[in-house]
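Apart from one protein chain that is not included, each protein chain of the complex appears where it belongs.
The block that comes next holds chain A.
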Amino acid sequence: MSVLLLLVVIAVLAVAGYVLCRQRAMASVQGNPRGLHSLPVYYGWHGAIMVLLPALAGLALWLLIQPMVIESRISAQLPPEMVADGSSRELVMTDVRRVAGGLDTAVAVGAMTEQEAGMIRTEFTNVRDRLASVGVALGSNVSPAVLAAAQDYRVMASYGTMGRSVLALLLAIGGLAYAVMATTKDFRARNRVESVVLGLLIAASSIAILTTVGIVYSMLTETFNFFAQYPWQDFFFSLTWSPNFRGGSDLGIIPLIWGTMYISLVSMIVSVPVGLFAAIYLAEYASKRTRSWVKPLIEIIAGIPTVVFGLFALVTVGPLLRDYFAEPLGLGNSGSSVMTAGLVIGILNIPFISSLSDDIINSVPQSMRDGSLGLGATKSETIRQVVLPAALPGPV
């Protein structure tokens, strides 16, 4: 039974659970809902949840564990001499999976019968050609051991599929039976349903933590992989960055860090004054009408996808700087300079700087402005000497 079909069956059972439990609850009070502990719908939902929850959890666990179990058992069966000659267990397993997948495809399109796929031997047939005829390309000829492993793989996978269906259906039916048995007029269905819903809410909010764990995990594993292949001293202290597909790359991080910092510096030089002055003007000088028009317009910059700025830099800013600035001054002839990147990223950052500064300038109390203006300071003096010093810790 495919997973999709299984899900449909479970959904049907859940609907049945809803209807059955609701009916049973109503029957237990002779159709008078006032005798029930909870509203009738809660009994129905309880039935549906009791079908769905265990069955789906079981299914998910099975889907997660089955490949691992099969992989480890097949890979344990592989003869050690196959793994020895320059390839790794992983690579052989990839072959096994591909051959197994190829046999599946062959059976699915009807080029092989199920028995044939199980009995086929490399001694009698060219498996590679047979699979190629159904559109599965294999890199090399299939060795007998890989084919045998692939056939074992398929057998185990088919047992697994059967076990999965049986388990999920058993859990669903068991849940249904339990819910129907539990449904009496005194059963606290609402409390049960609400605690399940609360559990789901908690689970949903824990996804943020899972994501962080995932990010940390992926970063750490990839980092370990990388440093297993490349010495960390070279990575942190080498001054050349020249990746090479054929190997022998020089991967010193320092040029990249330097480039990033240089570009950030240029972008700050562009975005901070512009953003800050824009924010000051909008907060202190602009009329309400101007403000309501200009502020959203500046925020449009923040809503434009970054790739658009990339194309703008590549097609317009880069050549412009090269032709009218760098080349006449003899500063270089590259269209993709630090200046280009810094300028465009600076423009990209204007709305962030300006909306941040705007918020903070607005949070400076009006009384401070009034005091300064009352002492005879001009508006710009007030801003420079009173408002900004009070607001400055914010944007920094």
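Here, a residue touches a chain if its C-beta (ideal position, glycine included) is under 8 Å from a C-beta of that chain, and two chains touch if they have at least 3 such contacts; residues count from 1.
Everything that follows uses one rule, which is that contacts and distances are computed from a predicted model.
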So which of "MBOAT family protein", "Phosphate transport system permease protein PstA", "propanoyl-CoA C-acyltransferase" or "PadR family transcriptional regulator" is the UniProt name of the chain that got left out? "Phosphate transport system permease protein PstA"
Sole contact to the chain not displayed, among A:Gly35, A:Pro67, A:Gly163 or A:Gly332: A:Pro67
Of the residues A:Glu116, A:Glu194, A:Asp250 or A:Asp359, I need the one that contacts the missing chain. A:Glu194
For the full complex, which residue in A:Gly35, A:Pro144, A:Gly163 or A:Gly214 touches the chain that was left out? A:Gly214
Given the contact definition stated above, which residue among A:Val294, A:Val338 or A:Met368 touches the chain not shown here? A:Val294
Chain A residues touching the chain left out here are 4, 67, 190, 194, 197-198, 200-202, 204-209, 211-212, 214-215, 217-219, 221-222, 273-278, 280-282, 285, 294, 297-298, 300-301, 303-312, 314-316, 347, 350-351, 354, 378-381, 383-384
